[in-house]
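Left out: one protein chain. Kept in place: all the others.
Right, chain A next:
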Amino acid sequence: MPSPDFSPVTVIGGGIAGSTAAIALSRHGLPVTLIDEQSEAGGQIFRAPSPYARQTVPPNHEFSGGDTLRGKLAASDVTVRLGTRVWGLSPSLTLDLIGSDGMSQLPPSTVVVANGATERFFPFPGWTTPRITGLAGASILMRNGGTLPGQTVVVAGSGPLLFSVAHQVLELGGKVAAIVDAGSRTDWFRLGAMLALDPSRMAQALSWMGQLRKAGIPIHHRSFLSSAQETESGLLLTVSEMDHPQRRHLYAAETAACGYGLKPSTLITRSAGVQHHHDALGGYLEPVTDVAGRTSRPDLYVTGDAAGIRGMAVARLRGLVTAHALAQDRGLISSATYESLTRTPRRQLRRLDAVSRRMLPLMNAGRELAASVHDDTIVCRCERVTAATLRSAIHSGAKDLNQLKAWTRCGMGPCQGRMCEDSARNLVTGTCKNTPEDAGSFTARMPFFPLPLTSVTGTFDYSDIPLPKAAPL
């Protein structure tokens, strides 16, 4: 056993995984700083509700679970820095932060990345109207804001979030015009067979699905939103069937919520240079990790959905196991202690992991849509790059995402390609017949999100500027 090393640990992300890991790490006696951009810990699922939402949204597991987690965090020795975002990092893992108190840096430490997931989108004509939101965004708006995205909503995309969002709309008194699912009914029922392994979650998804059907809400499987047109009162939405493109269904709604599953947020892990691989089932890039979240860098761990989408139950277990593994790596506990502390969580993880992985193809059911995106459709909304522009660059010889970005500006905007990367990759692999690994991913650049210029400059005099010596004449 190495001699104990009590140097600091920084956890990025205060969701279920990050908070759980931070608390467990500090119980091992490590000085832990937890950083989260929100004003309260909890992440996406356990996000703290607004006072209005506390009154209007029926009590639920997410509120009570979040409150418990925040209570435990407050009672722990973890230093919590809320309202703080990581906008950059150095090769030695110095973290550049910005918060209400301005810019600051955290010196190199062992970093546990627990920054969760990002929603995936596939473009279609009209998708950039503000009347269309993501499924995850709509869900948070309703659960934590107590506000409907619209009185009548079309819920579209893929994965379990479809049914949970539709359920939330009804719960707040809204109307669901239709549910449009890229997955097939058989896929869902096949999943039902896994019920025994994760009863709570699967039972809930299937019971919502049944409820919605009973409420007479049309559910289109193997279908997708193929266009959205703005009208005076909202949207006119066209639903197309994947296997019968000529079959169309029209719906009017005030808004639509659309999302094609989740993917790990990899901006930080990619910047840190850890190894990643493409998960074919999930259709996304994820850091290469072992069961405890160890990566190709000894000073960086990844836990929760950031290590691959598995949902909240897995996130908590992963957070625990990562913390104990880090404690073992630091020589704070023996391998025997690690084994006994993690025996139960690791057994549960194995079981839940199997179910969660079965869920991935359902979340990724829209994968075939990107390759067929219409030429005029905008793929990169930040830089307004159309599919035609991308196809022509690919034709000129851009065989990977970074050359495509360099030649078209796709992915250069404020979102750093979060919205367009999957579509761009599918276009490249579809045209060049190369693998997602060959197509690669957009190089992550700092800052990770736009920074007010004055937060970098501060107050200064001209004479404060350390002007380098003149360039040669």
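In the analysis below, a residue touches a chain if its C-beta (ideal position, glycine included) is under 8 Å from a C-beta of that chain, and two chains touch if they have at least 3 such contacts; residues count from 1.
Everything that follows uses one rule, which is that contacts and distances are computed from a predicted model.
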| item | value |
| --- | --- |
| Protein name as given in UniProt for the chain not displayed, "Aromatic-ring-hydroxylating dioxygenase, beta subunit", "sn-glycerol-3-phosphate ABC transporter ATP-binding protein UgpC", "Sarcosine oxidase subunit alpha family protein" or "FAD dependent oxidoreductase" | "FAD dependent oxidoreductase" |
| Absent-chain contact - pick from A:353, A:400 or A:422 | A:400 |
| Residue of A:4, A:91 or A:245 touching the missing chain in the full complex | A:91 |
| Options A:240, A:408, A:423 or A:441, residue touching the unrepresented chain | A:408 |
| Residue ranges of chain A at the interface with the undisplayed chain | 88, 90-91, 96, 105, 393, 396-400, 402-403, 406-409, 412-414, 445-447, 450-454, 456-458, 460, 462, 464-473 |
